[in-house]
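With one protein chain removed, the remaining protein chains of the complex are shown where they sit.
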Amino acid sequence: MSSIVGNKLKLSIFGESHGNGIGAVIDGLPAGEEINYLELNEFLKRRSPGKKFTTKRVEKDEFEILSGVKKDYTTGSPLAVTFKNSDATSTDYEKIKNIPRPSHADYTANIKYKGYADLNGGGHFSGRLTAPMCFAGGIAKQILERKGIFIGAHLKSVGDIEDIDFKDIELSDEIFKSILNRELPILDLEAEKNAKNYLEEIQKEGNSIGAIVQCGVIGVKAGLGNPIFDGIENNIAKIMFGIPGVKGVSFGSGFESAKMKGSEHNDEFYFKDGIIRTYTNNSGGIQGGITNGMPIVVDVAIKPTASIFLEQNSVNLDTGENTKLKIMGRHDPCIGIRAVPVVESLVAFTLLDFII
Amino acid sequence: MSSIVGNKLKLSIFGESHGNGIGAVIDGLPAGEEINYLELNEFLKRRSPGKKFTTKRVEKDEFEILSGVKKDYTTGSPLAVTFKNSDATSTDYEKIKNIPRPSHADYTANIKYKGYADLNGGGHFSGRLTAPMCFAGGIAKQILERKGIFIGAHLKSVGDIEDIDFKDIELSDEIFKSILNRELPILDLEAEKNAKNYLEEIQKEGNSIGAIVQCGVIGVKAGLGNPIFDGIENNIAKIMFGIPGVKGVSFGSGFESAKMKGSEHNDEFYFKDGIIRTYTNNSGGIQGGITNGMPIVVDVAIKPTASIFLEQNSVNLDTGENTKLKIMGRHDPCIGIRAVPVVESLVAFTLLDFII
Amino acid sequence: MSSIVGNKLKLSIFGESHGNGIGAVIDGLPAGEEINYLELNEFLKRRSPGKKFTTKRVEKDEFEILSGVKKDYTTGSPLAVTFKNSDATSTDYEKIKNIPRPSHADYTANIKYKGYADLNGGGHFSGRLTAPMCFAGGIAKQILERKGIFIGAHLKSVGDIEDIDFKDIELSDEIFKSILNRELPILDLEAEKNAKNYLEEIQKEGNSIGAIVQCGVIGVKAGLGNPIFDGIENNIAKIMFGIPGVKGVSFGSGFESAKMKGSEHNDEFYFKDGIIRTYTNNSGGIQGGITNGMPIVVDVAIKPTASIFLEQNSVNLDTGENTKLKIMGRHDPCIGIRAVPVVESLVAFTLLDFII
Partner (left out) sequence: MSSIVGNKLKLSIFGESHGNGIGAVIDGLPAGEEINYLELNEFLKRRSPGKKFTTKRVEKDEFEILSGVKKDYTTGSPLAVTFKNSDATSTDYEKIKNIPRPSHADYTANIKYKGYADLNGGGHFSGRLTAPMCFAGGIAKQILERKGIFIGAHLKSVGDIEDIDFKDIELSDEIFKSILNRELPILDLEAEKNAKNYLEEIQKEGNSIGAIVQCGVIGVKAGLGNPIFDGIENNIAKIMFGIPGVKGVSFGSGFESAKMKGSEHNDEFYFKDGIIRTYTNNSGGIQGGITNGMPIVVDVAIKPTASIFLEQNSVNLDTGENTKLKIMGRHDPCIGIRAVPVVESLVAFTLLDFII
């Protein structure tokens, strides 16, 4: 097994970056759910390359739905979608085929698949595979919104530049929407400006930078999830490592919890208008794997883009010698930017799996 | 579903803290694996309460194997183990039944199970459930060691006190073993001393403190794992959130990656004695969900013990009023300490699932 | 993996016939379901040995619930149950250890588990493992009955003696209950008498005989199930082969369908009191994997008890020579009899998994 996830609702992702096509099968969607294509396309555009700080490779991300939808409504049978690959020039890769790029999956895939993997452009490990993830997430978001559940994400940090923490503010769909108007998905305007300047520098350097994507969910009632191995956290963490470049997943105060005292970390309860709330949200909306009615807050650490333009050390798998490598081509200075809608998508998918 | 995890090798955890018994079923163990009971008991003791910085509740953790083992060898059929509960006084809990303890699962479990959950001592959400996890992990570790795979863990940090980072040193089984001789599972002697003093303070305060447990694995060959949703990271992350109090899981440089440039983060390759290695290990031994032959390094953020002796705000679920709460009883100042062998156990279990 | 089944509701079976104990973990039961122990014990007695046509081995089938139940109500966490083994004399088996008994799992288990399996009394392959299946089924039946769903089973045939076909009569809970008063689970009194006489003969011969267990379910609404690989039929068939001795599973007219014309087999629709029904029930209540509101009818072919008292040909695994074998001990002339409540149990469990 490898590229299938979910319990009642399953997502099967397929495709290689430079193969005939990529896509997804979403199995278990309820029947009768309307698909708003306008919204879906808007959502998919957020992930698309071709913008200022994203690769110049132009993938139109035009999808074809093969099954599971009739006259804009889900039929209840598996929804299959394909994205054709275009603009796929494989020459870049072939030249360095036997010299694995540091911190890419070239080497590990080569070992695992005994040389048979199609690793052009990253193959099955490419960030391009996040397009069908966003397709699934875009639909999940629409279904959840009709149930009063709203999901948004932003760059909590880029390098040392920090945005406002979702955990510390009263979240709303308006806040989520306001992020969409920014050039970078950063809520604080000053931080956004700094990040733009910083990314331009990084780009000039031929370098890249990491980021934290933070996702918030409002409108989930208390009581959703399971203890031990099948909680909200387990399932979100599992799916999140499906995004290329993710190195950590945390909830609420996350790794900061490790430095906190119980008296600081504990989320004390109070009634507000008859509803139980907590003063703080260090739990990120989840206790014992089960939602407590407060916003779910997930942080996802994204490493810097592995492809950089600087010379790096590597090895020649054919000759068995150490060598130098310089990567050409196109790539984002910060893959964290395009990961924002992907994180939203996989959170949406996972929550829908718990709700249907 | 809730308390079952694994693919080919499955672990089913059952029990409530103050019920008749807790235990596990391990389904899928290969036949003919010897069980060294002496080692297993030593390992289980590392998790046991009753030591200086752990609760005074005396659980002997005596287990009974019901099936799956004959004359010290696994038979290949499911291994079932039970731990009888003893020293279970339920009076503490009954008194505060309708006043959920902050950052415990009392409130969320109450909603989910409509009042039917047995939440004495934490019920199914209790840290006590980590005993069968360690049983499974202790056996998995023995099997892995016979395959040349060694696993160790330590407290990477307690509050602001930091131990040596496994990522930055040449790991060995000797290092793993040396940690077992410490009073606290901390490699650096100075840090250990500081941590002991600090924990005594915390204890006097009636407070608690968070920690990061870091686990290292050596001896895993390159090529183990899968891309996208079924990689080493996905599966370790999923299972790890099964430990009560975990708020984050990361690999290699984890959340630090978010502040790093590609030129700092990329793990450049070189040959050493004919073997491919990387100069750094920011990837934590995994690229694209698949091992690269370097040590696997996992960080797990553990929140401070939710039970503290200080007065806290809560609500009375019966009257609908805000109220104050003071928790009595016994509890660890830092649950991170006892989480160390549990993290090892679940890493061992997950790797064994990939290997058999 | 091996002994776990189910989707949302999971059943994990463990134990070896002559080990310390056998049992089950039922994971995913809803909280707040009352357990009627009187009824449960009555149900378990139907499977118990010690009656006229069942083995003389006296297993009291006394169970201990370790978790998941508090004050007669399910708590929502995994329900673990154990049955201690008693009256387990292992001498019978040891004598013929290297001479596999024909049509038992001795040989195949020996190969698979490389000689490490505990095969005393059948080990993990023993019919004794159906006790925890019945425990799970007995609880599932109680929950289903509170939802208006009733399940009953009988011996549709023993050798050439045939009972009334459930498919051809108007089923009711009264009919299911009336079967419980019989000495053999056969509806037709004449057939029951003939079967008793026939079984006495078979027993005298030192031989055994096969049977068909037929199970009926009433009260399931139309629309339950899924197409293709996750329908009612797929899941019932899968679980049913978990009963030792099952060689076939069919629905409605089953293998008779192969001899029927479409004009005979098709279940034509009509309205009766505003409800859609079919004149015949050759579909066994399921079309396209989904219930149609008619009774579900499942047939399960049970082979004759493999243990017979007659001399048989076998091989000596140690010497590599052909040899003769004569089995001693205790065994049922027709395991189909005791399979009746097991079939009911696994049908109940599977349906509950679809409903919760």
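Labels for the chains are A, B and C, by order of writing; each one numbers its residues from 1.
Here, a contact is a pair of C-beta atoms (placed from the backbone, for glycine too) under 8 Å apart; a residue touches a chain by one contact, two chains touch by 3 or more.
What you are looking at is a predicted structure, and each value in this text was computed from that prediction instead of being measured.
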item	value
Interface partners of the hidden chain - shown chains only, full complex considered	A, B, C
Residue among C:65, C:81, C:129 or C:296 touching the omitted chain	C:129
Selected from C:20, C:75, C:120 or C:157 as touching the chain missing from the view	C:157
From A:114, A:204 or A:272, residue that would touch the chain that is not displayed	A:114
Contact with the hidden chain (one of C:120, C:250 or C:345)	C:250
Hidden partner chain, residues of chain B it touches	7-8, 77, 227
Chain A, residues in touch with the chain not shown (by the definition above)	1-4, 7-10, 12-16, 19-23, 25, 27-28, 31-32, 64-68, 70, 73-80, 82, 112-118, 123-124
Residues belonging to chain C that touch the chain removed from view	1-5, 7, 11, 13, 100, 102-105, 107-109, 111-112, 124-125, 129, 157, 159-160, 202, 205, 207-212, 222-231, 233-235, 237-242, 244, 246-255, 257-271, 274, 276, 278-279, 282-284, 286-292, 299, 301-308, 310, 312-315, 320-322, 336
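Note that only the chains that are shown with their structure count from here on.
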item	value
Superposition rotation for chain A onto chain C, Cα-based, multiple of 5°	180
Chain copies touching (chain A, chain B) - same or different residues, decided at half shared	same
Distance from chain C to chain A - Cα centre to Cα centre, in angstrom	46
Chain A and chain B, separation of their C-alpha mean positions in angstrom	27
Shared interface positions of chain B, touching two or more other chains	1-4, 7, 13, 112, 124
